[in-house]
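Only one protein chain is missing; all other protein chains are in place.
And now, subunit A:
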Amino acid sequence: MAVNPLPAKNILSRYTAKGFSHPIWAARADRLQSASGVLLGLFLIMHLHFESSILLGKEAFYQVAQFLEGGIFSETGHGFPILTQIFSVVMLLVVLIHAVFALRRFPTQIGQWRALRQQMKFLPHEDTKIWFWQMISGFLLFFLVPVHLFTMITNPEIGPHLSAERVVYQNAWVLYVLLLPAVTIHAIFGLYRVSVKWGLVTQRFALLKLAKVMLAYLMVLGVASLVAYIIIGRSLSLPVVPFVPGL
């Protein structure tokens, strides 16, 4: 490239600053945002399925929770709640990475916000609208997800009765009512966007349709489980006794 030195070299020299302003971080940021997002999205899909095992009865949920807490490695068959705590800390770190890199995308100036709203009004476009709602839900999740994770770190007991107690008597249902729509919308459309963004699929409209079906399915699953926990919670008398299988 000695013959044709790019004028962009000037642009490069503007970024001589070390740290995150180095252009190398542009690629890294995009990769880390996508990778952490995929991790969180896939985790959410599994998470919603595991917790919805309550729909198959208390026994099913008890077995799932014990299995995930490593029950097969303990002599009593009961798991180790500390696994939940460790896992929650790890997820909190992933969420933080995702938030740090996703925040670049937020309109930080009032002018940018106005330009976005103006554009959406002036030129209505589905994917832009989807992104807008992803941004809004992302903003909400920035506050809601840490609450959920801190609850699991400080209070990791999971079980048909203990979880139901949390939902009903500790009013976690308020959190879940807000969290469920925000997180499913953000995760499902995020997975859709990351697939088209890196060119993993070419059938974009088929994928978008699939994403909407998934969204509806996960919402139904989530709402049904939440209702199940509320019903169980209301049937319990205080103080709540942990569920014992076979009774």
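In this section, contacts are C-beta pairs under 8 Å (C-beta built on N, C-alpha and C of every residue); 3 or more make two chains touch, one makes a residue touch a chain; residues count from 1.
The rule is short, and it goes like this: contacts and distances are computed from a predicted model.
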{"item": "Among \"Heme exporter protein D\", \"ABC transporter permease\", \"Transcriptional regulator\" or \"Fumarate reductase iron-sulfur subunit\", UniProt-listed name of the chain not shown", "value": "\"Fumarate reductase iron-sulfur subunit\""}
{"item": "Omitted-chain contact residue, chosen from A:His49, A:Arg105, A:Lys209 or A:Arg234", "value": "A:Arg105"}
{"item": "Residues of subunit A in contact with the chain not shown", "value": "1, 3-4, 6-9, 11-12, 15, 23-24, 26-31, 104-105, 107, 112, 115-116, 118-120, 122-128, 131, 193, 196-199, 202, 204"}
